[in-house]
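As you look at this complex, bear in mind that one protein chain is not there, while each of the others sits in place.
Chain lettering (A, B and C) follows the sequence in which the chains are written, and residue indices restart at 1 in each chain.
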Amino acid sequence: MTTVATQIKLTPEHNARPGASVRSHLQDALPKIVLAPSFAITIVFVYGFILWTIYLSFTNSKTFPSYAITGPRAYQRLWRWTFESDPPSSWYTSITNMGIFGFLYIFICLALGLFLAILLDQKIRGEGVLRPIYLYPMALSFIVTGVAWKWFLDPGLGLEQTLHQWGWTSFHFDWIKNKDFVIYTVVIAGVWQASGFIMAMFLAGLRGIDGEIMKAAQIDGATTFQLYRRIVIPLLRPIFLSAFIVLAHLAIKSYDLVVALTSGGPGGSAWLPSNFMYEFTFKRNEMAVGSASAVIMLMTITAIIVPYLYSELRERPR
Amino acid sequence: MSAVATPARQVTGGISARTVNRIVIYGLLALFALFYLMPLFVMLVTSFKTMDEIQNGNMLALPQAPTFEPWIKAWSEVCSGLTCVGMKGYFWNSIKMVVPAVIISTLLGALNGYVLTKWRFRGATLVFALMLFACFIPFQSVLLPMATILGRFGRFGATLQNATGFSFGLGNSTVNLVFVHVVYGLGFTTLFFRNYYEAFPTELIKAAQVDGASFFQIFRRIMLPNSLPIIVVTVIYQFTNIWNDFLFASAYAGSGDVMPMTVALNNVVNTSTGVIEYNVNMAAAMIAALPTLLVYVVAGRYFVRGLMAGAVKG
Amino acid sequence: MLRKLLIGTALASGFAFAAHAADVKEVQMLHWWTSGGEAAALNVLKEDLAKEGYAWKDVPVAGGGGDAAMTALKAMVAAGNYPTASQMLGYTVLDYAAAGVMGDLTETALKEGWDKSVPAALQKFSVYDGKWVAAPVNVHSVNWLWINKAVMDKIGGTEPKTFDDFVALLDKAKTAGVIPLALGGQNWQEATMFDSVVLSTGGPEFYKKAFNDLDEEQLKSDTMKKSFDNLAKLVTYVDPNFSGRDWNLATAMVIKGDALVQVMGDWAKGEFNAAKKTPGTDFLCYRFPGTDGSVIYNSDMFGMFNVPDDRKAAQVALATATLSKSFQSAFNVVKGSVPARTDVPDTDFDACGKKGMADLKAANEGGTLFGSLAQGYGAPPAVANAYKDVVSKFVHGQIKTSDEAVTELVKAIEDAK
Partner (left out) sequence: MAFLEIDGLKKRFGSVEILKGIDVDLEKGGFLVLVGPSGCGKSTLLNTIAGLETITEGEIRVDGRTINDLHPSKRDIAMVFQSYALYPNMTVAGNISFGMEMRGVPAVERQKAIDKVAKVLQIGHLLQRKPSQLSGGQRQRVAMGRALVRDPKLFLFDEPLSNLDAKLRVDMRIEIKRLHATTGTTIVYVTHDQIEAMTLATKIAVMRDGEVQQFGTPAEIYNNPTNLFVADFMGSPAMNLVPATIGGNGNALSVVLQRDAREPISLPLADAPAGLSAFQGKPVIFGVRPEALTDPEGAERNASNIATADCHIEVIEPAGSDTFAVTNLGGKAVVARLRADANIQPGTVTPLAFNLTKAVFFDPATENRIV
């Protein structure tokens, strides 16, 4: 032991325990060894594949991957399509829909989720029944619920027809058949699916707020509305951010929603970028264009997520 | 947080403002419950109707002559392709894929979270950020390269089979699916556990170290037993996602003997010709969704509690 | 990459061969025929093979008219796990053949005389570089009208011979308060109907030059504009809820008498059959007005993959059974299509089937058998889908005039080539 101590004195900069034995070296490395497989898997199967996709987007891959670089033609086409609004190119439709859908879906889910969570937090009898009712849509695949929604929104089968039968004959609701409104039906179904989950996140956040803060605010004379606006909602900020991440990733991955509900919509008017990507990669055998659209999707995600990750994960002084 | 009780300021006609308040709140909650329940209701009533009633009646009307026929047919007779054994045959295929995938991804997520919070090293945050960002990759774009690699595994498995008489599961469709779901579930499970363990008292780990517990002993004896809420959240999340996956399942495990529930359901529901038996389709859909519904209803209570315990923290 | 795949497969097959020298008595079949009638028809094949001792390993992937199945196929091929055969359409067969993953059935084909009995137009897709790579199962014809006879009698209509006749007939139905035209507002249905409209408006030569040769002069010609105008006219006879409707629901409207007519391929007859309707008494099948004598076809093919040697015998058995006269007859009677070989007796077929077979034979001999652009037999998928986009956008109003439609069509096809 004394010899070891001397060694340390000789190499004072050596921070890790310069361990007497291989075994203690192993002990020190153990956490990294445990993490390594997961990390390696992520690097290969996520980042490796992203690189592969980027590579393909610069080739002229069609039905199958081809590995001869032929330049940025796929991007040139996407760029050109970006500005073809009349008649709208499929890409133009996809990205404008992404804007509409993304904004409304995230905004309504957040608002509705928070609203329901606040209502549920008012010492409600039957909360145990209501909560799973709000939450269950997240459990079901859209292969399952798509048909029910399609019927419900179909003017000849669902809501419109029912209300007509009940005597409200002037009622008109045919968004799902309308090229300009079909994307909003996708929003409705999407909100239905995810808002309960967001509600659960907010409910958890509300339950985590210190009751004394609420009491103090009440003593200060805040009305219920002020209490939530000035005290509670600011305290829920971290949950807003987490919920945003969850919703953003769901919005960007939304694919089956569009297919099951609208089969793409009239004249392809309900497409989202993920539909575009799938269509071009697998159906139209234009793999290079499909890859390029995937790259652009990933770049958009990066632009949104990375600042968030940076602000959340920055090493704080402890 | 305690609920905010608005004290009754004035009494109007015997009904206090508080009572009005409560009525409004319950009314709104009930209204939204209807909104959420509507599709489930449509599916349920349709599954108990005869085809006649479906074609001629209203979709929201209750069945006039309820019949279990569609359920029986969906359970034991319905066809996926040329195989007509009902949905019951595919339960086991799904279970045997979902259970290992959930267990492995949850366990790895827990280990990763443990290392990333309690055994920090230089670059740990970057590693975590990279793993988290992986959640966002669109699955359509990994379908083909993943297939190529799974093919390699399969050929390697065949080589092993020849050399050792055992393929170690390489090339087996179910094993492939488990692998794929573990790979693309890791980001989320790691996120969940990392956020939970971030708030987990580090002094407990120090105490255990002083007590002489090793890296794995601390994990098994201290971390895991105290992770129930987040395990519930992760398991629910992973279970529903993997159970409901169609893309990977159809691409990597399409043949009848390994086909998971969603692919079978898709084959039942998404037929392109013939009279569509909506009642049977709905019953089949309900059967396919039963496990996930059950998980949400049974574990739903722990779900919010689990979220509270750290999953939602930034 | 593909080279590597091939080497890998060769290695794998080598190993497999070493492992079990005996033949594998199993066929692995990827398809999207999951619904009752089609599955029943395919079951005939399964049983034929069972008699010869071959097990049937079913890989059904429904959805999107084969899209999901093609995605699965692409994944299987990327992994090097080729199925024995897969249901495939037109240019897809050629793509896979060009990638070198298809098998070679030439020997069997010569022995069975396929090159003589299968129409040349089909051989364009089932033979690649002189080698037979696919076995055609059937020939569908797209330019049909399906009419509910009761409604026809009620409004006192007769078979329309020209496009104008057709419009007059639709007007009659409209006056009588029946939905004149049943259409599903999905791009492939709209484009399938447009195939017929173009053939009717421009005639066989025009169709071939425009939709098979993709001749730009024809694509932007006034005839094409006229075709779009005719399409626009037809769409005015469609009920307002048509958008997104599945094709078989549109057929059901005709079967039930809610609508007079549907323009659809002969697979629609399968629906009439399933509803126990008889041609001539319950429903009528006419060629799309102005297209008599020509056939726009598509065909389901079983693409045969380059499987390991120990699976080749099973593959040959499958291919032989598929093109056997008995199966061709049995299958196509159920499916509504006509046999892929012209020497099958038409005894078991109904009136429409008999007409279809006669038309096919005549068109084959007269050179008026054309691939359907909407169905992927006129041009590769990229072009076909670009075409469907334009037609669908025209039908739903994103593209407002026929002038604009023609410009867009030329641009889209040029882009996708």
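Simple rule for what comes next: a residue touches a chain if its C-beta (ideal position, glycine included) is under 8 Å from a C-beta of that chain, and two chains touch if they have at least 3 such contacts.
Given the structure is predicted, the values throughout are model-derived calculations rather than measurements.
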{"item": "Sole residue of B:Ser16, B:Thr67, B:Thr125 or B:Asn226 that reaches the chain not shown, by the stated touch rule", "value": "B:Asn226"}
{"item": "Contact set of chain B toward the excluded chain (per top definition)", "value": "201, 203-204, 206-214, 217, 221-222, 225-226"}
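FYI, only the chains that are shown with their structure count from here on.
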{"item": "Gap in Å, rounded to a whole number, between the CA centres of chain B and chain A", "value": "16"}
{"item": "Junction residues of chain B - those touching two or more other chains", "value": "144-145, 266, 269-270"}
{"item": "Multi-chain contact sites of chain C, meaning residues that touch two or more partners", "value": "1, 64, 71, 74"}
{"item": "Touching residues on chain C, where the partner in the complex is chain B", "value": "1, 5, 8, 11-12, 15-16, 18-19, 28, 30-39, 42-43, 46, 56-65, 68, 71-72, 74-76, 78-81, 246-249, 252, 267, 270-271, 274-275"}
{"item": "Of chain A, residues touching chain C in the complex", "value": "62-67, 77, 87-88, 90, 150, 154-156, 174, 176-179, 259, 262-269, 279, 282-286"}
{"item": "List of chain C residues in touch with chain A within their complex", "value": "1-2, 64, 67, 70-71, 74, 77, 92, 95-96, 99, 185-187, 240-244, 380-382, 385-386, 389, 392-400, 404, 408, 415-416"}
